[in-house]
Each structure stands twice: as C-alpha cells, then as structure tokens.
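Every protein chain but one is kept in place in this view of the complex.
We call the chains A and B, going by the order they appear; numbering starts again at 1 in every chain.
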Amino acid sequence: MRIGVDYYPEHWDRQLWEKDAQLMKEIGVKVVRLAEFAWCKLEPIEGQYDFKWLDDVIEIFSVRNIEIVLGTPTNTPPLWLYEKYPDAIQVNESGERQFIGIRGHRCYNSSSMRKYTKAIVEAMTERYANNKAVIGWQIDNELDATHCCCDNCTEKFRGWLKNKYSTLENINKEYGNVVWSGEYSAWSQVTAPLGGSPFLNPSYLLDYNRFASDSMVEYIDFQREIIRKNCPSQFITTNTWFTGNLPNFYDAFENLDFVSYDNYPTTNEITDEEELHSHAFHCDLMRGIKKKNFWIMEQLSGTPGCWMPMQRTPKPGMIKGYSFQAIGRGAETVVHFRWRNAIIGAEMFWHGILDHSNVKGRRFYEFAELCREVNKINEEIPDYKINNEVAILYSSDQDFAFKIQPQVEGLYYLQQLKAFHNALIRLGVGTDIINWSESLNKYKVVIAPTLYLTDDNVTTELYRFVEAGGTLILTNRTGVKNMNNVCLMEQMPSNLKECAGVVVKEYDPIGHSIHTIKDEAGKVYQCKQWCDILEPTTAKVIATYNDDFYIDEAAVTVNKYKKGNVYYLGTVFNSDYYIELLSKILDEKELPYYKKLPYGLELSVLENENGKYLMVFNNSNEIKCFEGKHEGKSIIRNELDGKSFTLEPYGIEVLQLVE
Amino acid sequence: MRIGVDYYPEHWDRQLWEKDAQLMKEIGVKVVRLAEFAWCKLEPIEGQYDFKWLDDVIEIFSVRNIEIVLGTPTNTPPLWLYEKYPDAIQVNESGERQFIGIRGHRCYNSSSMRKYTKAIVEAMTERYANNKAVIGWQIDNELDATHCCCDNCTEKFRGWLKNKYSTLENINKEYGNVVWSGEYSAWSQVTAPLGGSPFLNPSYLLDYNRFASDSMVEYIDFQREIIRKNCPSQFITTNTWFTGNLPNFYDAFENLDFVSYDNYPTTNEITDEEELHSHAFHCDLMRGIKKKNFWIMEQLSGTPGCWMPMQRTPKPGMIKGYSFQAIGRGAETVVHFRWRNAIIGAEMFWHGILDHSNVKGRRFYEFAELCREVNKINEEIPDYKINNEVAILYSSDQDFAFKIQPQVEGLYYLQQLKAFHNALIRLGVGTDIINWSESLNKYKVVIAPTLYLTDDNVTTELYRFVEAGGTLILTNRTGVKNMNNVCLMEQMPSNLKECAGVVVKEYDPIGHSIHTIKDEAGKVYQCKQWCDILEPTTAKVIATYNDDFYIDEAAVTVNKYKKGNVYYLGTVFNSDYYIELLSKILDEKELPYYKKLPYGLELSVLENENGKYLMVFNNSNEIKCFEGKHEGKSIIRNELDGKSFTLEPYGIEVLQLVE
Partner (left out) sequence: MRIGVDYYPEHWDRQLWEKDAQLMKEIGVKVVRLAEFAWCKLEPIEGQYDFKWLDDVIEIFSVRNIEIVLGTPTNTPPLWLYEKYPDAIQVNESGERQFIGIRGHRCYNSSSMRKYTKAIVEAMTERYANNKAVIGWQIDNELDATHCCCDNCTEKFRGWLKNKYSTLENINKEYGNVVWSGEYSAWSQVTAPLGGSPFLNPSYLLDYNRFASDSMVEYIDFQREIIRKNCPSQFITTNTWFTGNLPNFYDAFENLDFVSYDNYPTTNEITDEEELHSHAFHCDLMRGIKKKNFWIMEQLSGTPGCWMPMQRTPKPGMIKGYSFQAIGRGAETVVHFRWRNAIIGAEMFWHGILDHSNVKGRRFYEFAELCREVNKINEEIPDYKINNEVAILYSSDQDFAFKIQPQVEGLYYLQQLKAFHNALIRLGVGTDIINWSESLNKYKVVIAPTLYLTDDNVTTELYRFVEAGGTLILTNRTGVKNMNNVCLMEQMPSNLKECAGVVVKEYDPIGHSIHTIKDEAGKVYQCKQWCDILEPTTAKVIATYNDDFYIDEAAVTVNKYKKGNVYYLGTVFNSDYYIELLSKILDEKELPYYKKLPYGLELSVLENENGKYLMVFNNSNEIKCFEGKHEGKSIIRNELDGKSFTLEPYGIEVLQLVE
C-alpha cells in the first residue's frame, strides 16, 4: 500500500518542479499521476509533438524514485482539433453541438476523434514505453456513458441495433413500439433520444444507455490496444466515478489491469444516522468489479468547489481517515487530488494538499502523517486481500432502468443497496458488492435488492445458491420486467416466486408517507416508499403491516427452499429493522458480527500470508471506544496491545489479530 | 347508465382477445373504446390499410353484445408520416420542431397532417359506418390548444388576425402595440409567440390562445365532417381534459353530440379541508358544456405513474366511488382506463383494472362490483337529468387572461370558482357550471367570480337576471379589462358598478399574507390573496376589513337592485365564510340546503319520469353518517329504508325519494 499525488507540472513555473518533487519525496509520496489534461502542451500544433517538458518532469521524479502514471490526454482535445473537426464534439439532446471551452465533451464515435486519439496515444506510448519510472497508464479521465446525439452516434446505434435484433420487426416487437404508433418502418426513423422526453419508449431508452456504455467501453478498448502494443510491461487502467450517465463498470474494466476510482467523500459532518453516506459502499463496489484490489486515482484532499460554491473544509482526521478507509476496502494505492490548488482555470477552488499560497498548512501535515503511517504499515502488510462471506448484487442495467422510470418518490436503486450495506457496516460485517451475474459459490448470504429486470442466468444461479444452502434476501420491485424493460405478465417476484414462496398480491407506492410494520415479537418498525402486499404460498410471515387497508397482511416473509432460505422484504425500512433482521440471519449462518458497535466505527479485515489484520476507522466527529473480540497488536502505535481502545474523530487503528 | 373499459388489442397477443372480452361480458361491461393510438397498425405503410385485426376484435365484442367506440388515431401518426412530412410536427416556442417518439405533437394546421388525417378517417369510417356494434367515434385523443409556432400556424394566425381586425392599424390600436415600439408595419412582422417571453403583449398573447383554440376546434370539425358524412347514425365526440393549454370547451363541443371527459381523481387522501380538490367540480363543468349528460371516456382504475413516479394506489372504495361520483354529476357512461396495465411502452405504470400479471386482484373485484351495481341501478334509472337552481359562470377567456398575467401569488381563476363550488357541496346544494355567455333564466342564484375581462352581452344578461329578481355574486378582479385584454379606464367593477352599488377605491395584492375581516355580527374570518378596498355607493356593507391601513373599510357588500340582490366580495376567503354567506343567500332564496352535512359527503339529485333519486357519496376515508331530510328507499341495498344511514369510506348510496 502506498500514497501518491496528482500533479500538473504544466500549471506551474518550471522552478517549482524540483521543489515539489523533493518535498513529496521527503514526506514519503511514492507515485504521481501526470498529463491527463495536457494535450495542448504535448501537441500544440497538429502533428507537432512537444514531449521535452514531460521528459524533464519525469526525470525529476524518476531520480527521486517516485513512480509515474501517465494519463492519455483525450478528455480535453486542443482547440485546433475542435475547430478543424467539429464532429469530434458531442451533440446534446436538443440536437445542438456542445460549445467548446469546457471538458469531457469529445464524442467517442467520431472518426476524427479516433484518428487524433490514435496519433497522440501512439506518440506518448512510443516515447515512454521503456521509461522505467513510468509504471502505467490511465486512459482518458472520468469517462462516462455520455448520451451523445450526433449523426455518427445515431448511425452507429442503428448498427448496434441491427447486430442485436437483426430486423426492425424484431425491434418493434421487443420494444412494444406499437404503443402510440411508434413502430419503425425504416432504419432512418431510428434516432438518438433527441428531445430527451421521459415519454420516450423505456425499452429503447434502456438500449440507448447500453449503447452509450458500449461506445465508452469501445473507446477505452481502442486506446488500450494501442497502449498494450507499445507498452507490454506497464499497467493500463482508467479512473471511473459516479456520474449521471453510469457506464457498465464490469464491461469498462474487463480488459484493463485493475480498477481505479476517484473518491471524494463528503466533508459535511453526518448528523442523521439514516443518511446512507458511507463511501465504503463505493469502495466495496469498486473492489468487486474485478474482485481484487484497486487504486484510488483521485482522493479528497481539501474542500471541493469551483463552478459551485465551496463545501466545508475537511475536518482534522478526514484526509488521513478517508484515505485509510479506502485502503481498508482494497485500495492498494491512494493518489491524492491534488498536490496544490490550481491558481488558474475553472478548478482553482477544488482544494489540494497545499493551498494557493504554497505554505504548508494543517492539511499538508496531516497528509505527511498519512504517508508516514501508510509506509510503516506497508512494511508489515505489503500486500493483502479482503475475503467476505456476504455479498450484495449490483447491476448497472437495473440502475439504468430505475432512472428511466422512477418508481415512486424517494426510491432509488443504489439506495436500496446502500441500506443493506449500511446495516452490515453497523454490524461490523465485511461485504462484497458484485455483479449480479457472478457465481455465488463463496458466499453464505447474498442480498439481491430490487431485481427489477429479470435475467435467466442470474435466476438460475440464485436457485443454485439457495438449493446449496445459501440465504438469499430479495426485496420489493423484483421480477417486474424482462431484460428489454418490458413488464412480465406474471405475479411478482416472477421467476423467483417458487424459491421465495410468496407472491405480490398488490402494491401501494407510499413514497414519503411513513407506515409501520410489526414483527413476530410484536415490535413495531417504520417503513416507507413502497409496500408490496404479500401472499405467502409456502413462505412463513415474519412481519405484517400495521396500518392502512392492508393492516395485518404480510410484509416480510422467509421461505425454506431445499437447503436454503429466501427472505422477501416487501417494503423499505430504516436501519433498525435491517440490523435486526441481518443479525438474525448472521446468527443462523454462524457468521460473526458485532452487536453493539458504536455508530461510525467501520471495520475491515485485511489478510495476507502473515495473518489477519483488523482495521478500525472512526467515521465520525466524536471520540469512539472500540471493544474488540480478539486480541490484537497495533502496528501503528507500539504501546497498544489488547482488545479495547479509543479512536479520535476520523481516527484509524490497524491491529494484527492474534489467532 | 353503464360502465365501459378502454382496451388496446394491438398491445396483446391475439389469444387474449377472446378471454378478455369474455371476462368483460361476465362482469357486466357494456362498452369498449378501441384504436385511438393504432394508426401504425391500421396503415403500416402509406396508403396500405390493414383493418383485418380490428374487424376481428370488433367481432369478438360484437357477439358478446359489448358496444364499441372507435377513436380516430390521429393523436399519434406513424413514423413514416413524420419522416416524409416533417411539417406535420409542431414547432415549439424556441422555433424548433419537436422530436418524434412521443405523442400528441401533430400540428393541426399542417396541410400534410390534414391530408393524411382525411385519408385514415375516411378509410375507417367507410369500413365501420354500418357495423351495428360500433356506436360512435372519438375524434383524436385529449386534444389541447397547443401553441404550435410553425410557419403554417404563423401564416394562418395572420389570416385569423386579418379576419378579426382587417388592418395592422386596427391591431396596433386594439393591442396597444405602441408600448415598447411594438407597432406592426408589415404583416411579416406578426409571428407566433416565439421565445415565449412573458414580456410579450398580453392582448396578443390572449389572441394567440384564442387562435390556438380555434385551430383545435377547426381540426375537430375537419374530422367531424368526414365522420358525419359516412356515419350518420353513430355518435361523434372527443375526450377532453384539463391541461396547460385549455381550449374553449364550448367551441370544441358545439358541433359534437356530447361531451366526453378523462377523469383521474387524485388517489392521495385529502387531509386539509381547505384543499379544493373535488373532481365533482370538473364533472359539473363538463355537464354544463352542453347542458346535458356526458361520458367519462377514461376513468381512474389504478395508480397513475410512468415518466413520473407512481402515486398511491386507490384506496378500497375509490374505484367504485369516483365512478359513481361522476355518474351522480351526469356521466351516463363511465369508461375505465384501462382494462389491464400495459406491459410495453411509456405508459406501462399507468395502472388499469387488471395488473400486469393478469391475475384478478382487489381493484378488479371492486370494478366488477361497480358494474353489477350500476347495471342494477340502471334498471331503475335508465336515464336521468340533473336540475339545479344555482350556477357558477365559467369563461375560458378569463382563464387564458389570468394565466398571461398572474395577478398575485396564490390567486388562480379556477380556484376562485372552486372555492364557491366547494362551499355549495359542503351545503349539499347542486350547482351548474356554465359558460358565462349563457342565459340565466332558470337560476335563482348566479355566482360570477372574477369577471376580469368584460363582455357587453354578459353584462346585459347579468343586469336582466338581477332586475328579474336573481341574486348575483361578484368578486374582486371584476371589470378590469375589455375583451382585448386592455385595461378599462373606469373604476371597477366597471359596467357592473351600478348593480353592485359599489366601486373599488384601491386594492392590495396581499398574496400569501393572511388578513381578517369582521362581519355584521362581529365574527372574524380569515381572508387572503387580494383585498379590494370598497366604496359603497348604494350598497350595504356586510363585512369590513379588520387590519392594515384599510381597517374598517368595506370588504363585502350587498346591493338591492331592482328586484334582485348583488353581492360583491372584495377578497378571498376560506370555506367558512363562503359557507356562512351562501347559507344566508340560500335562506333568502328559500333554496334547500344542509346545515350540518359531514365533511366529505357529496349529494346529487337525479331526476327522471319516475321521480327523484338522491345519490350520497362519501368522498372521505372515514365512515360517515348521513342524516337525510326526506324518506328514501335504497335501490342498492334492499334493507335500507329511511332517512339516516352510514357510509363506508368512498361508499355510495342511491335513494329513491318519497315525495
């Protein structure tokens, strides 16, 4: 494990380069990322490359044994390219070409963009393929599944559809285009989703999302091939993030060496325990993409702000704590954004480790301490893995589909997952978040929230898992549709109703109204957003509704199916019920958990050949006391040796567990 | 009276057609509406019609004695038409042609649209003119007075203006175009309201609204003539609704056989008694358009939702209750939308009677009960009329004008009418809502809220009505403008100040501030939104303001004028004052009403040659007790015979009154 920084030599006077590199070396920075926005400096005039400055920068870091990741600069083509080839720029849903002067507005499917991408990536990779200091490549920057509506994208989308459905007749059938007389009678009638109306056909909108994701993935692959050819020994990744148009993360990283992620935990203090805020969720999701450790390519170092007003400055401990939080979830390398605030350009108030003044401040000293501690721990735990027995299934298709047709006020796909993840954190239980199409062999408990779209392979694997003795948790809005976003003509949860032993008789989209349920012990819990009214076939009712016309009807059931158990939750709860229910399930499965972990403490277990290490992170602004289950020896603080200790706000402790 | 359903055979496998029809027959459905969005199935290729499938569907219903209404499918032209004739599509206020893939975006004034409308309507009507099962036609679907800004509309608007004003000089004068140097010096300067700025001339904006309504009406008439020519014995209607661009309802239905309306009462429970929610208002307005009974062409059957999040599911009783509510207001036929939820397309979460699963559920059984009860009552009351002695005047021009220039936060034209209507419902008094230009002969009390624009014929009729002994109620914002949306250079209420016996000295647009008035008995009531400070000439003051600089000034007056009385309400009240004032007036006019009708109970009296029938609807989620004035005999429940009874939430009772 190690710490890096994002550095923009092109923003600074040359005289600062050596000073900055020297200071990084002194505090223990091990890696820098460079050049991902520097196209206009690398190719100021079409075909005329200038790598000299970058050579110099690399040399400065190289002699200090700081390793280098280079970004391909394709996120921001130079203005001469846009001017000469306007088709390189995206077209928005109004049919208008985006205006220049911003970033990330290149079209993945533009042939001009491809041509110039190839040229710059060829030139860079040829130059640095054999540079020992350059360890790897970041493709572009924060790519997303942009819904470009240009003619190139439209034409390519038609091809994508032909490939998937062969004929317009098939498309009309699969999409149900007969509704509102929307049947295509010629390919020319197929367009990008111009107008952006939510009245557009939901099957078509879901496919356009898939096409947009595929276009992004293809563009990544286009670059990857060039890089791999020239640089066989350097790694290739790209830095992903959570944006409006999420790609399919699993496709995006399939051919890349590992996942990288840009991680900006909120700097606002959390006061509502029901707020599903933990960036641990995102890190667990990132680790799950390739089921191995990953990088943070950009990590919180100061308050964000720029075009939007600034947020709170990170509180003491946050910079260190959130970096460790990521490490504890599998982030082997954490690169902080950025070394120093920009003094120029639109991002000048997106704060880095050093302020505009270049005077060392509180954040710098905390970062230096982070480097020191990480380097120390790295001696003990140079590599590690994270193994969990509980998994949550994620599907980018579900996420797409939920955005197209919001089901009720307040109900969001990711929130459904986060609610379970949050409860598991509160219980101190490590969780994998994996693609819903994964094999579930290694897990004892699988949580599959909101399987709204239905995939037959997934269904088969879920049955296999339950039959073999696994515990499966299902929720409301499962089995609603087929993979074309068309409703199933079946009672929910459709294919899963046999193993769930229950059908949905009716539902009430209650939105922000608060209702209650009562469990078997007569204890009452709040529920919200959605109420499935359940009719058990073989399942046992473990909670009933407590009000409205469905009072006393089933709200939560469990079904013994072959060797396994299937829970069905017909409504959405606050954390109290999830914690209660999961505790019971963990007991059944004899999985260890913490009954009274103080709110805010987040645990993770790192394993390597030397043994197991428990990381405890205090994700709160109060001092918290941890009462451990096993003896452990701190590998940060020599004096600490035992089960219990206190943690400062956002404080961290790593214990080598005594088996 | 009878119940129908909206059915979309083109959305379903053929094998379902017979099953669906058979089930409808079994539960007592009497009519289906078909085909209003099916153009692409009826004319898949230009000029090549396919009626075979529709023949089959009609036959299936026909043999089961279920009658059929056909919609002309012009709301959603097929894509080949849009592709070949882009001028068939509306242009928005930014001057951009709408994008395809949605619905209702055809331009009424497009010659291509007219040509293809003629062809499809000719073909359909020729085919089904002599089909005995086909009883009538619905023109298009949910037409509105769209403000299309295409070149065709612009050119036609110029012609409309020439016809109305002859010369640009006249327009300049009538509109006051001199303001901001807006005088036209050439016809080419006259455009559609491109840019959509609220700074545009209000006289012009009102005329564009009228032109848009006229365009819609002309398009209806264009279709009506074709249908009438081919189908002399079938009825012709169209289904109207409340939308952003309301047409003139009276013009729209002038040449049609009866009014149809799409009725979706809210499924949310009402908790605030001041919320002016009752869909009874809309039904009364619909009955008033042609002063006779009407149809509901689409009636609530499940939660709406689609592009927007779903609302609450209808509570038990709502599906039946709201259907009866409409019947009680003159809806002879209520067609429920829709038989079964769509499984495809953008409307798949706009819920019907049957769910996606096609399994009979709570809503189905309630609907079946509705059919049974309606069929039973229909034996007793096969036809009926509704006669009232109180009327509220409605004017689409006032509604237009109020939207162009919102007078103050919180004051809306329709709310002004609803406040009175709501108070009359609370008093159990039946009310007609009629065009302001109607004869008032049959009424004893006429409420004319907010006669903002002034029409001389209306004024004459109001004087005639009062002189003959009628009681007229006027409100604030009366006599502000002439019919060109130009302010009158007179003290309000202008032409009506003689009969009102009062002038408006000054006004204070108080918006959401709460003020109070005091009546003659010293009782204090809240008022809001607007305060006219009144100066009585001959009127008597019956309430004064109780605060601000106009404390003790007149707020409400009554004037004895010839044989009649004219009330003037200078401000806006909560229901308590309206109920108090209307009680007094009803007493004066010796009109019967209920002093203590429980909140939520809605009464209506249906008359036919056999006598009078009292319908009581419990529009609330609580059990309510009704204490009648007259003996009555239930024609639903044989056991019920007397004055008093309780009603379940959303329950209904129909009593034959003993005279």
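By our rule, a contact is a pair of C-beta atoms (placed from the backbone, for glycine too) under 8 Å apart; a residue touches a chain by one contact, two chains touch by 3 or more.
Quantities reported herein were computed from a predicted structural model and do not represent experimental measurements.
Student: One chain is left out of this view; which of B:L16, B:L488 or B:V605 touches it in the full complex?
Tutor: B:L488
Student: With the full complex in mind, choose from B:K505, B:K562 or B:K633 the residue touching the hidden chain.
Tutor: Of the listed residues, the one touching the omitted chain is B:K505.
Student: Check the options B:Q189, B:S439 or B:T460 and report the residue that touches the missing chain.
Tutor: B:Q189
Student: Could you list which residues of chain B touch the chain missing from the display?
Tutor: Within chain B, the residues touching the omitted chain are 94-95, 175-186, 188-189, 191, 193-195, 197-204, 405-409, 411, 480, 486-492, 505-511, 513, 549.
Student: Taking the full complex into account, what residues of chain A touch the chain not shown?
Tutor: Residues of chain A in touch with the missing chain: 10-11, 37-41, 44-45, 73, 76-80, 82-83, 96, 98-103, 303, 305-313, 315-316, 341-349, 355-359, 361-363.
Assume only the chains that are shown with their structure count from here on.
Student: Can you work out the whole-Å distance between the CA centroids of chain A and chain B?
Tutor: Taking the average C-alpha coordinate of chain A and of chain B, the gap between them is 49 Å.
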